[in-house]
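Omission of a single protein chain aside, the complex is shown with its protein chains in their original locations.
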């Protein structure tokens, strides 16, 4: 599954996207944040305040309890500041 | 005192402006409408529904009970439809 | 604060882009520009409007618009505003009125433009006469325009 990062989430992790293969126990967006956080310092820094992080599955906004099964692309980013 | 007429008030009276000299008993805008109405058929037609008529004294909107003493220019017109 | 106000009553058309530029050119304190263009609509559902003729009360028209422009400046933090209202004959598709408001933030620019339009509709001394297949007739004032203007006095 492809993961994308934007804005300061991208900067903190140090990459814009990557392909990951989390275990089946990682069911929701929240689980995935926890799993990524455990991958290293840069991830822990990016996700240090998980409540601030927004997520999208296949380019649509989702809540933290959204199930990730079947997702092709998951994105993490800070609150939007466009317009 | 100069009186101006606009839109269908002007059309019904058949002139855009005139100079009038009403007696002192004509105190308010309402009185003036009554006085003008008595001047002839075209005026009676223009002012047949006095409640619809709007008035301005010296280019500022006024209510029917506004006193006309000292006015240089009084205007009568239908509700505005600009914009 | 330097908030330029432009008010013009004119027979000729206006250029919206030029008016936006005139208000914002060379400035970096404006974050939001709202424009409203009122356009003469054509025939719909049977009735054929060939044209509108706009009559106005010279002098008072400018004064009324100026009064509401000043009120808008007092109510919202604006960086500038422009109101242009045409008179004379306009045909479907042609411009009638333009309001441009500039502010740091969008809410002020939107609200001030709506406020000015609501008052132009109900308080500026302009009258529309429409001319169509069935002859000429004066456009009647609409209750919903009065209602729209009334919300600003709440």
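A few remarks follow.
Order as written gives the chain letters A, B and C; numbering starts at 1 within each chain.
Basically, a residue touches a chain if its C-beta (ideal position, glycine included) is under 8 Å from a C-beta of that chain, and two chains touch if they have at least 3 such contacts.
Fair warning: this is a prediction, and the values are worked out from it, not measured in the lab.
The chain not shown here is in contact, across the full complex, with A, C. Which of C:31, C:58 or C:137 touches the hidden chain is settled by the complete complex: it is C:31. Interface note for the absent chain: among C:15, C:70 or C:140, the touching residue is C:15. In the full complex, chain C contacts the hidden chain through residues 15-17, 20, 24, 26-44, 92-93, 104, 106-107, 109-110, 113-114, 117, 148.
Residues of chain A that touch the chain left out of view are 4, 6-8, 10, 56, 59-61, 75, 77-83.
The criterion applied here is as follows: only the chains that are shown with their structure count from here on.
Centre-to-centre separation between chain B and chain C, using Cα means, comes to 26 Å. Spacing of chain A relative to chain B, judged by their CA centroids, is 72 angstrom.
Multi-chain contact residues of chain B (touching two or more other chains): none found.
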